[in-house]
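Of the protein chains in this complex, all but one are displayed in their positions.
Chain IDs A, B and C follow the sequence of writing; residue 1 opens each chain.
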Amino acid sequence: MTHHSPTPEMQSCIDACTECHTVCFQTAMTHCLEMGGRHVEPEHFRLMINCAELCQTSANFMLSNSPVHAAVCAACAQVCDACAANCDRIGDMEKCAATCHRCAHTCAAMAAMSGHGRLTGTAKHSAH
Amino acid sequence: MTHHSPTPEMQSCIDACTECHTVCFQTAMTHCLEMGGRHVEPEHFRLMINCAELCQTSANFMLSNSPVHAAVCAACAQVCDACAANCDRIGDMEKCAATCHRCAHTCAAMAAMSGHGRLTGTAKHSAH
Amino acid sequence: MTHHSPTPEMQSCIDACTECHTVCFQTAMTHCLEMGGRHVEPEHFRLMINCAELCQTSANFMLSNSPVHAAVCAACAQVCDACAANCDRIGDMEKCAATCHRCAHTCAAMAAMSGHGRLTGTAKHSAH
Partner (left out) sequence: MTHHSPTPEMQSCIDACTECHTVCFQTAMTHCLEMGGRHVEPEHFRLMINCAELCQTSANFMLSNSPVHAAVCAACAQVCDACAANCDRIGDMEKCAATCHRCAHTCAAMAAMSGHGRLTGTAKHSAH
């Protein structure tokens, strides 16, 4: 096949998103459901499922060489950050938190390479 | 059932995203593939498929009452805008363009209600 | 647009799958997580999330006028049946159970129209 392959940076980001989808979804649907208690608190469980889905979508944007992948990577970085922070708070979620942190970092870098800032801090206040 | 229902604004945005997913995906996979020519140009076809998927993800975030739906709505507004503009350029895509415009407008309003600016214009330059 | 539209039967099945996705996913992520207890039992919650996702996939196959939609409709009928039965057992899930029953019925009819039997009863024993 002769098509244009992803850059090494984009391939790393695809891999990080795919891994984060897998870890978040599998952990939520097995570990969290089986442990119960704080692991099925609405806010925590929603972040896990939402994060898993957005990582999958972000990976699919990059796999398709989308002209607008940066917007999704920026959002994905923010949701992964929120999920990682929540996992740290809940506890007993070290692998998931580490995977989310890695994915957030890679997605933020991918968004920035395309002119998108990370959607936190002053960015949202100066937007209109 | 006693759970908290979406606000009317959020329900409208869920409906707009669901409609935009349906119209973009169905149009791409039937009309565009059957017409061929400019309708299967990579940039156009990618925007159609990417837009459909992100609208589905955005709807799912809001259906789950996600604490982080605004980030995805903001990204969705931007991708819908890009898809609408591309449909206008390609031509013979009026229904899809109108649906994308409507969804972009609703998602941008939903993101703004939650403190997220639209991810365009000066926002990306002032981010860091 | 000039593309071939879905038959009325297929359009009904697309609508039933879209509705079932929405109701199962929203109910799981709001009602079930907020109620807790038996509503977050692993088997129940998995069926809700799995059923929601397969209904979405089934709708997308039909929206794309897929040559192989019958296989997915047959599987969807079976998963919707299982989810409906489980909702009846858990209780306080009437709307979701009714939606799953309707979707199972429509998907089974769609699969049968295309030469696929419902994937239950003797079918699985005679397969090889």
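In this section, a residue touches a chain if its C-beta (ideal position, glycine included) is under 8 Å from a C-beta of that chain, and two chains touch if they have at least 3 such contacts.
Because the structure is a prediction, the values reported are computed rather than measured.
The chain that is not drawn here is touched, among residues B:16, B:29, B:59 or B:93, by B:29.
Within the complete assembly, C:79 is the residue of C:10, C:40 or C:79 that touches the hidden chain. Against the chain not shown here, subunit B presents residues 29-30, 33-34, 36, 40-42, 45-46, 49.
The set of subunit C residues touching the chain not shown comprises 42-43, 46-47, 49-50, 53-54, 57, 60-61, 64-69, 71-72, 74-75, 78-79, 82, 115-119, 121-128.
If you put the missing chain back, the residues of subunit A touching it would be 1-4, 18, 22, 25-27, 29-31, 34-35, 56, 60, 63-65, 92, 95.
Methods note: only the chains that are shown with their structure count from here on.
Distance between chain centres (mean CA atoms), subunit A to subunit C: 28 Å. The distance from the centre of subunit A to the centre of subunit B, with each centre set as the mean of the Cα atoms, comes to 19 Å. Shared contact sites, meaning residues of subunit B that touch two or more other chains, fall at 60, 64-65.
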